[in-house]
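With one protein chain held back, the other chains of the complex are shown just where they sit.
Chain IDs A, B and C follow the sequence of writing; residue 1 opens each chain.
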Amino acid sequence: MSPRVFSLATLPIARVPGVAIVLVVLCAVFGLTSSGFATPANITNILTQSTILLLLALPMTVIIMTEGLDLSIGAVLTFASIVLAVTVVTTGSPTLAFLAALAVGLCFGLGNGVLIAVFDIPPFITTLGTLGIAQGLSLLVTDGQSVVGIPRSIEAIYSATAAGIPLPIIIAALAYFVTHVLLYHTRFGTYVFALGGNREALRVAGISVRGMLIRVYVFGGLMAGFAALLMTARLNSAHPTAGIGMEFDAIAAVAVGGTSFERGNGWLLGTLLGVIAVGVLRNGLNLLAVPSSAQVACIGALVIVALFIDGMRAER
Amino acid sequence: MADVPLFELRGISKEFPGVKALDDVSFEIRAGEVHMLVGENGAGKSTLMKILCGAYHADRGSFFHNGEPVTIHDAGAARKFGIAVIFQDFTLVPYLDIAQNIFLGREFPGRLPGLIDRRRIHAEATRVLDMIGFDIDPGVPVHSLGVAQQQMVEIAKALSQDARILVMDEPTAALSDRETELLFAMIARLKAKGVAIIYISHRLSEVFALGDRITVLRDGHKIADLLPAETTPDQLVTLMVGRPVDTTYTRPSRPTPGAVALEVKNLSGPSGFSDVNLTVRAGEIVGLCGLVGSGRTEVARAIYGADRVTSGEIRLFGERIGGSVEDSTRRGMALIPENRKTQGLALARSVGDNIVLAGLRKLFPSGIFIPRRAAKAARAIIQKLRIATPSPRRAVATLSGGNQQKVVIGKWLHAEAQVFIFDEPTRGIDVGAKAEIFRLLDGLVHNGAAILMISSEQIEIVHICDRAYVMRSGRVVGELPHSELTEANIVRLGIHQ
Amino acid sequence: MKYLVISLTAVLTAIFSGSALADGETIAVFTKNQTNPYFQAVRVGTETAAKTLGVKVIQYVPTKPDSIPEQLSQVEDVIVKKPNSIVFIPVDYKALVPAVEKINAAGIPVINITDRSAGGNFVAFVGADDYSIGLSVARRLLTAIGGKGNVVILEGVKGSLTSTNRVRGFNDAIKENPNVKLLASQPANFQRLNALQVMENLMQSFPSIDGVLAANDPMAVGAIEALDGANRKALVIGINGSKEAVELIKSGKLLASGDFNGFIQGCIGTQIAVRNLRKQPTPNEVMLKPVVIDKTNFTPYDVPVEQRPCPTIEQIVSN
Partner (left out) sequence: MNIAAHSVIRSRFALSRDVMQALYRLLAVALLCVMLATLSDVFLTTNNILNVLRQSALLFLMASGLTLVILTAGLDLSIGANVALSACLAASVIKFTGSPLLGVATGIGCGAMIGLANGILVTALRIPSFIATYGMMWMLTGVTYYYMAGETIHGFPPEFRQLGSGYLFGVPMPVYVMVLFLLIGGLFAQRTIWGQQIYAIGANPVAARLSGVPVERRLALVYTVSGAMAGLASLIILARINSAQGDIGEDLTLPAVAAILVGGTSLFGGSGTVAGTLIGALILTLVLNGMNLLQINSSWQPLVTGVIVLLAVWIDTRARRIGE
């Protein structure tokens, strides 16, 4: 580990507090008002629920750092999970099915990357398009039905525990660690900062901007593939609407986490906190039996408050 | 020197859609020499350098390294020959730290495959920074550095590739005198080490002070390749511009200053200046000088209402103004900002759109926009300022630096501004255009405008201004009446004792 | 900064103070979304029953309509809270089986209503047979058009159990009438605006449409608006017996609506839950009889659900 893992370069000072404050406040409020909240069981519960979103939010952070966006990630997750389910049901081989899901993620990631890097179509538009394509494919393959008959072996991935820790949490932790290393300890990560901060710098350094961009979106696609595995295992089935809107949840989590949309200024740990904050909020509100309509409003408030705090800090 | 050149380009041609950027240009560089590359903007200097470092591909032409024919297909190849470039617009990544920037693209592999060794990167970076005598923690992210410091990082980046051939594109544009001296000292050291330096500059003083050899480009053609001793500044300029231009700009007689137009009393602000007092009268040009970072720009922006002020007052024609850009502009103040590309112009929009933008209210009091009338107004300005554009519909981005600057000024002429603040009006503008800009300023004051002008080139201040204020670390440390307005005095007041 | 934190805390606590928990038996009720009146009727049903039985119900609705992962999360959260019993409408009858299994594992008795879950153990199922409702209300329309002519079907959300069964009922009814021609069967996602536009397009393709079979009331209403808009006449039926539908039946714009009574399902579901908690015998399945509401029998449905009394299980089972 390098001594400068959290050097200023990796941590936009002005933005740390926003999400941290919100998270602390939320935990405090729920801890005080709800008996069931601060129990180990519930904490595990929150973390487990947050895993899938985290798997999407991690690559989303990287992508946003390159001044890009991936609106298709939720739909890709859905389609990948459907392909996974169909494959495992027809062939009975979980491994094959998982590879198929990854393949789907890879293809869409590659597609996004090529359209953006080679055809110069803005990320928002590219992924809005591929979002539609993935959604359409999901509907066409399933005709709106959910795909069932998943073997236990897959469901186990979500329900099993190792050393008392649920497998999903371990997977998510692993994913976080990998992304962290990628971002702060590999050329890939260094160049991600450059993609958002100053592409000319890459060009004169003799690094292919296109190649890097494509890799970034492929990373997003693959993570969506992994997320699809968890999602399928969790629902023990695949459904064409399962992942709808998750891309926005992910983007919101990243933004709440303090990653700004310009100049490659990103903070991975913030994203983690952002995802947890969303999970804590939803869980706490459910424990307190807050009416659903109020819950909806609270989520909106969370996003705005977190960014508002950041904004205030930034002005100082 | 009869020996084979260290590196040589022969018969280089490069065409971009619609324009021939380079036409059969040959260029050679010898070890241990400083080779000045001069020419107006758009002459092809940058293109030539981009080809040298492999960022562009030449349509025609060949390369020779120590007389051996070689090819340069990408940046990597160029680096093999020890070619390193310091571009004018920096190639630094804001949210990476100094060390990572210095070794961008050349990261050291770590113990595990795929990883990079950040400790070593930092160690190496520290070494390079020491070498150029730049004392700073390599872990600091670049976005928190000032322009001059970033320049130093750029240089460190180039040297870290133990460059044999170092290209500097207007390195002093953003540097204060002290920093410039540092740079020159370093160039001397590099020469001693046998490094060849290609130095692009608009500042004739530098050309003659540093150059061992001078190559002149014009409109993509090589015009001359000569020794400093063989020429004079005027001849050189004539070569660059293609027609005689008098650069020894002599200040014509100025009208006797009229009423006080702009008055600033005890102005202090969070952006790092305090207790600033100054006045500008109608019909005079007042300089605001000092080192880069002494707070000149900050004061200018605050006067203009672009930045907050904590105390003090600003009076325009005796009336106190509200400290908002809208208010200032409505009352006839104008700011021609430091960086025209990011602050002055909507590059993607047309010349016409940019020219009328500030004056829309005056031109269309009803609020109804009439394209024909707008175009007419724009054409008037284009003719008045001799802006080289075939039509107001051209995108500003396609104009040369000088003409872009004229568009910014034209915007305020059209808005009928009375008090102008010029922040580095000649930065990155070639000699010919500079003289024109100066005449423009004269024209303005003769029509009773008041001008406050910021410049890092004392010589300009001395030539143009009637008086000047000198700033140091956020305060006005002195006022120089015309009689005492000399470079020596400016420097004496400007640098820390 | 500080005031912000404080105000945030204040806001949150304010929201929660409204929902302090009663210490009597609590029953968690899961419905699919907050927008479809049907589920509102279910919720009202459970509340009404709860009032009379002196228990507390807590409503759980996904913030994103019909979101499978979210309902699953809500179930997981609720298990942490251990309510005494659960009344459950799965957002998707297959995808939510894991949720039911989790509930079973937590040992909380759960009553399944409306959509029959594909798996898991339930104290009882309360529902109405979408198929037979679809069948009977379709028959009502087909006889009204004299057993001959052209009809179109407006399906619900593709793949949803409700839609599939109701449409199956429609089709079987049509098969019984050889002279009736099914022109088209298109999904309008149970939504009014969708139905309106789909209907508009269908009217372009088919100059003469005699009957419209809509898989729920909002779509039926959408179809009616489309017909009015084009000044065309056709008989329309819907399903749910919603307030709006009843008024349209009164005014003669809607021929009939199949009574898929969310209110009663809510009532019965809750009643069974309570009886089960109080160790009283409970039926393990209650199916509402298919009733077709039309001009002849709409009066009992003309009162807003809030004012209707809960029928007892016996009343429902007996008749």
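Note that contacts are C-beta pairs under 8 Å (C-beta built on N, C-alpha and C of every residue); 3 or more make two chains touch, one makes a residue touch a chain.
Because the structure is predicted, anything quoted here is derived from the model rather than measured.
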Chains in view touching the one left out: A, B, C
Identified contact with the non-displayed chain, of B:A173, B:A380, B:A395 or B:V477: B:A395
Residue in contact with the excluded chain [from A:C27, A:L110 or A:I133]: A:I133
Hidden partner interface residues of chain B, rising order: 17-20, 42, 219, 304, 306, 325-326, 328-330, 335, 337, 342-349, 353, 356-358, 360-361, 364, 367-371, 388-391, 393-395, 398, 411, 415
Hidden partner interface residues of chain C, rising order: 33-37, 39-40, 43, 63, 65, 158, 184, 186-187, 191-193, 196-198, 200-205, 218, 221-222, 225, 228-230, 242-244, 247
Interface residues of chain A (partner: the chain not displayed): 115, 119-122, 124-126, 128-133, 135-137, 139-140, 143-144, 248, 251-252, 255, 260-261, 291-304, 307-308, 311, 314-315
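Just so we're on the same page, only the chains that are shown with their structure count from here on.
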Chain contact graph, described as a line, ring, star, complete graph or other shape: line
Central chain of the complex, centres being mean CA coordinates: A
Whole-Å gap separating chain B and chain C, where each centre is the average of the chain's CA atoms: 70
Centroid distance [mean C-alpha coordinates] between chain C and chain A, Å: 34
Chain C residues counted as touching two or more neighbouring chains: none
Overlap residues in chain B, where contacts from two or more other chains coincide: none
Footprint of chain A on chain C - complex, ascending: 1, 4-5, 8-9, 11-13, 15-16, 19, 21, 34, 58-64, 66-70, 72-74, 76-78, 80-81, 92, 94-98, 118, 157-160, 187
Chain B residues touching chain A - in the complex, by the definition given at the top: 53-55, 74-76, 79, 85, 87, 89-97, 100-101, 104-107, 110, 114-119, 122, 139-141, 143-144
Residue ranges of chain A touching chain B (in the complex, touch as defined): 2-4, 7-9, 12, 181, 185-187, 190, 193-194, 196-198, 200-207, 263-266
